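Omission of a single protein chain aside, the complex is shown with its protein chains in their original locations.
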Amino acid sequence: MNVGHNCGLFGVCGSPSASRPVYMGLYALQHRGQESAGIITSDGTCFHGYKALGLVVECFDEDTLAGLTGHLAVGHNRYSTTGSTTSSNIQPLVVDIRGVPVAIAHNGNLVNARELRTGMEKQGSIFQSTMDSEVVLHLMARAGTEDIPDMIEKALHSIRGAYCLLLLTPDSVIAVRDPLGFRPLCYGHTGRDLFFSSETCGLDVVGAAYQREIMPGEMVIARDGKVTSKIIAPSERRAYCVFELIYFSRPDSVVFGVSVDAVRKALGRRLAREYPASADLVISIPDSSNAAALGYSMESGIQLELGLIRNHYVGRTFIYPTKELRDNRVRIKFNPVRELVRGKRVVVVDDSIVRGTTSKKLMQMLRGCGVKEIHLRISSPPITFPCFYGIDTPDRDELIAANCSVEEIRQYLEVDSLGYLSVEGLLGSTGLPPEDFCVACFTGDYPVKFTQAPTKLALESKRSRPRAGAKP
Amino acid sequence: MNVGHNCGLFGVCGSPSASRPVYMGLYALQHRGQESAGIITSDGTCFHGYKALGLVVECFDEDTLAGLTGHLAVGHNRYSTTGSTTSSNIQPLVVDIRGVPVAIAHNGNLVNARELRTGMEKQGSIFQSTMDSEVVLHLMARAGTEDIPDMIEKALHSIRGAYCLLLLTPDSVIAVRDPLGFRPLCYGHTGRDLFFSSETCGLDVVGAAYQREIMPGEMVIARDGKVTSKIIAPSERRAYCVFELIYFSRPDSVVFGVSVDAVRKALGRRLAREYPASADLVISIPDSSNAAALGYSMESGIQLELGLIRNHYVGRTFIYPTKELRDNRVRIKFNPVRELVRGKRVVVVDDSIVRGTTSKKLMQMLRGCGVKEIHLRISSPPITFPCFYGIDTPDRDELIAANCSVEEIRQYLEVDSLGYLSVEGLLGSTGLPPEDFCVACFTGDYPVKFTQAPTKLALESKRSRPRAGAKP
Amino acid sequence: MNVGHNCGLFGVCGSPSASRPVYMGLYALQHRGQESAGIITSDGTCFHGYKALGLVVECFDEDTLAGLTGHLAVGHNRYSTTGSTTSSNIQPLVVDIRGVPVAIAHNGNLVNARELRTGMEKQGSIFQSTMDSEVVLHLMARAGTEDIPDMIEKALHSIRGAYCLLLLTPDSVIAVRDPLGFRPLCYGHTGRDLFFSSETCGLDVVGAAYQREIMPGEMVIARDGKVTSKIIAPSERRAYCVFELIYFSRPDSVVFGVSVDAVRKALGRRLAREYPASADLVISIPDSSNAAALGYSMESGIQLELGLIRNHYVGRTFIYPTKELRDNRVRIKFNPVRELVRGKRVVVVDDSIVRGTTSKKLMQMLRGCGVKEIHLRISSPPITFPCFYGIDTPDRDELIAANCSVEEIRQYLEVDSLGYLSVEGLLGSTGLPPEDFCVACFTGDYPVKFTQAPTKLALESKRSRPRAGAKP
Partner (left out) sequence: MNVGHNCGLFGVCGSPSASRPVYMGLYALQHRGQESAGIITSDGTCFHGYKALGLVVECFDEDTLAGLTGHLAVGHNRYSTTGSTTSSNIQPLVVDIRGVPVAIAHNGNLVNARELRTGMEKQGSIFQSTMDSEVVLHLMARAGTEDIPDMIEKALHSIRGAYCLLLLTPDSVIAVRDPLGFRPLCYGHTGRDLFFSSETCGLDVVGAAYQREIMPGEMVIARDGKVTSKIIAPSERRAYCVFELIYFSRPDSVVFGVSVDAVRKALGRRLAREYPASADLVISIPDSSNAAALGYSMESGIQLELGLIRNHYVGRTFIYPTKELRDNRVRIKFNPVRELVRGKRVVVVDDSIVRGTTSKKLMQMLRGCGVKEIHLRISSPPITFPCFYGIDTPDRDELIAANCSVEEIRQYLEVDSLGYLSVEGLLGSTGLPPEDFCVACFTGDYPVKFTQAPTKLALESKRSRPRAGAKP
């Protein structure tokens, strides 16, 4: 759990008040990014927008939504991967290109953004943010054409990395997915209105019927109720982010064409076969590991119990009133059902271990309730490499599995046994061809090459950007 | 689900910054009331306080907590049962009694508050709020004594109804529970610091060891690290609110001496015996029915599945952007896992049905995903009478089970079968003597009598109270 | 300047949206109190209200005003004289008396409030604020009558001190002035709507024609467009606060029947005769001393110049960014016109000196600009006693003139000459009988006696009241 997060995209073409379904869609995609939210609309001529730090329900009120008029809109939930957390880095980004307003919302990470930016700066370009997405706009402005789809196609020929993009122009919404298809992006419709969403749960909440995923390398243009498509960057390969299935996406979504809930139960079943345990009950770290724990229980025949209760009221503004609590945030979020676990042999199923610190606190908390044996089972392989394609993982030296053996991790966590799902077990549970996934975080085999390591703060310049605040 | 809510109480005696553990405790008790929160502290001489509308994490920030100095504190989470939702009705209530500041926090409902208030008003007393709790303070002020425990004892002799009270004086925290023990209240300690909490989950979050429940009719005084106790209102009877076990309390709490999680699983098992079903899978309405659904699955052998995903980001400030969504809030909160339930015979376990409108929307949503058969099972009996002891139930004419037979409800909900747990089944699952519970909402047998029906808005006067707001 | 402040009252009877003219009136009376503002309205049945800390324009927005429906309203601007600065002490105060809502707004100070309160507390009364005004409401509740004007009349028989009161009942606005008439209160009308205001500038801003002052000891009831009057506390004496003419009231107001601007110019003229100076120019401390400086210039023939420029943008939220500036706030507010005063002999006219610290900083600032001679002239006598009738003066030991001779003050201020207007000169300039004024702050001859010194914080209890805050 807490591997990191990425971003959520939602776009609408056709609804009379397009900001409203975008609000709904971003709300359904909230789990993909809780740091900021933004919506930009077009009424055919003018753009209207609002962006703020915080959850969707915190950022927007009735007056703000009402002010975002127009039948076209794109929205973005963000968890920063590049660029610092300041309001100038909230997406969607809006600029003028030759007098035409264009907005862009991006999920992913561009591995050659830094060198492209440096080159354009030398030629006199000025950047307003530290986000890699701004590079796309500068490439578009320099494409030597007035046609926006042409600009996009030319710009993306220079770009390498992971990207799902939603662009807004005065009269269209344009969706693009990178050639390898790292991140998901789909569309659906209700009659003649079109909706783009990172996951299908966003379509469900607005009552739209799922049509299909945007294909890797495809550009889809929605304008005047019509959809046109063009493959602008063909590729033989696929590199679906397997972590979307393990952790990011909601279990009620269909992602890369498969049910997330079904894959997670399959991971749990496979884990039970790879690492069985002799135990009295199976518990989950709610809610992200619920499906895998259920799968483990089904396969092993060990009873599932609701051994940890999660407090969902914790938010960004929670104050950790004492140093002890700042050090041990686990206690704020989870509380064991003491009567249930005391004296028992417990299988604990979690989706992943990153640094190991949170897992250690959780295991200590369970021990403190008198659990007799803890058999920790992880429904993914050890994370040994950082992600450069949009997930906020720490550097290698902070990844426990990059620095310790499984036995060392077991000792550090003070559990009786520890089992990680194998890479083969993982890929074999997805129902898709194993070679279609990116598993670089487990193997170091990065599908898009880079010359210099594109660290997550690669584009961070040496200034903090000013914040702009509207007084109440 | 959504039967209503009551209030949460938390008190501290001894901690150097008592406001901080109260903040933690109220956060853990947030499920008991989300409308407002307040903390009053005493530094031995002066009181300091802050109260606001909203969740605990919304009401308090670091500066506010830091300003609430003192080693004694009481806090309150509120869901209004009497008195309108205005800042003058946020608890704890603070007054001067003969020059001594006293704060009071109350969970419950006093059935004779209205007549007591009218009588005192005729004698020249002025009331500042519309809350029944203020009557207790006026009775104390008129008790003809300077000793606060004496005042409390004398005041409570006139009071009838359900109450757990936490009072703060300059040098003590005093806890009182009504003679029948409707609502829970317990205490615990960490070394020499004492903590009072509505449920044990509040003690867990501050790391305190559970000592015991306050006994019905008991007054417990915490002062200078010492606890003294006196039975001030002895009674043979008990009238524990059974809904605390069905719905209100957190499953990780021990309430009335029993594990809430264990009772709920027992309710689900009993329900499976009383109303078996021929089905492919069991699903819960998360999170309140999770344990009962698990119990049903265990007893029936039908596989539990995670068929509904709940979005926890919805908050007080969610905007329902369209009329359709205002009418159907279920879609915002829950989304089915379509691939899982399509074409299946499903047992749906819920904790209760109040008006029936939300249940109907949920059943329609499941049908819309292609569920083949729905067998709805309720882990409590039909609610046929309103509660006058602190739960915000609607009037009888809005309670569906007070006006329709089970078969009529089944038809209204358009489900294939419907089964409610029997009262005997309910009481037999608690592990406590059946006669110790109040089941008036199922039977109309009210354990505390009243002459005129004490409607929930009984004390609402004909004015709106002014709001006081501090500008930013 | 900065003697202190008191409060502003404004009431409306008849206007369809009475909160709007009250907003205007309070805005015009803002100079009488900048700490908090409140408006309570009655729609004939219900009260609606809003109170907050801050200036009128900061406290109210369009939505808030729109929510304050009703054709009757009272409003209050406050500068605390008793009671601490917390939201529970913001006026108007609203309570239920025998089920009838009553609001009270008070300008003045009651000298026997403390003993009355203690007596009622012993009989079981509970107080919600630390304001002396609350005593009036308790006396009303105990008056043994159901008729509110009767209650008021009976209550005021026990009260001693300075008070202008505006009371709101569901169907009337009632104005009362104490028997000696310390503070001003007048009324006017626009057709059939009635307006009460502390000063006539409040009537001007709503376009109302001035009718007359409420007479000392009079109660005026406005109901259904009719005005009824009764003298409830007759007295031979008058005790008009002379500081209303010297400093408090706006120069465009008529107060106690005389033009404030005319009186202030007369004070300046008289001062020029009592303390002539040989100088090049006369300057004022803007804006409170402008009229007196003009009078001095007229009488002496010495040219008035605009030697100090005042920055009006300073507000409650100004941050004094350095310790030096916190110590010397004069520089933030005033800047000399260096080119004008350099090398000149300057008469500086100020309205009063309280502690002397601000005057000293001002004189130093002028010296720093190269002024050759400073002849300081004060358009009031030395303040040697505190006020107990509603003005926020410091204790005697902080009043420089209570502890130093005029020559000592001159040396402390490092000015070349210093002249204070005499008491006779002051009273002779008002155009009213000298014996009709209270000049206790200059002479110690208090017109209303008290047994124990009613210090300004007499009623301050030993608690801080909780603040109530509505989250945005």
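Going by the order they are written in, the chains are A, B and C; count residues from 1 in each one.
The criterion applied here is as follows: contacts are C-beta pairs under 8 Å (C-beta built on N, C-alpha and C of every residue); 3 or more make two chains touch, one makes a residue touch a chain.
Owing to the predicted nature of the structure, the values given are computational and were not obtained by experimental measurement.
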{"item": "Contacts of the hidden chain among displayed chains", "value": "A, C"}
{"item": "Residue of C:S278, C:N311, C:Q411 or C:T443 in touch with the missing chain, whole complex considered", "value": "C:N311"}
{"item": "Residue among C:K154, C:R223, C:R331 or C:K361 that touches the chain left out of view", "value": "C:R331"}
{"item": "Hidden partner chain, touching residue among A:H48, A:R329 or A:R396", "value": "A:H48"}
{"item": "Contact footprint on chain A, counting only the chain that is left out", "value": "38, 40, 45-54, 58-59, 87-88, 90, 92, 94-99, 101, 118, 121-122, 124-128, 137-138, 141-142, 461-472"}
{"item": "Missing-chain contacts mapped onto chain C", "value": "17, 19-21, 23-24, 27-28, 30-31, 34, 55-58, 60-62, 65, 201, 204-205, 207, 250-252, 254, 259, 261-262, 290-291, 294, 298, 303-306, 309, 311-315, 317-319, 321-322, 325, 331-332, 335-340, 472"}
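The rule we apply is simple: only the chains that are shown with their structure count from here on.
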{"item": "Graph class of chain-chain contacts, one of line, ring, star, complete, other", "value": "line"}
{"item": "Chain closest to the assembly centre - both centres taken as Cα means", "value": "B"}
{"item": "Distance from the mean Cα position of chain B to that of chain A, given in whole angstrom", "value": "36"}
{"item": "Separation of mean Cα positions, chain C and chain B [Å, integer]", "value": "48"}
{"item": "Geometric centre distance via CA averages, chain C-chain A, whole Å", "value": "60"}
{"item": "Chain B residues counted as touching two or more neighbouring chains", "value": "58, 472"}
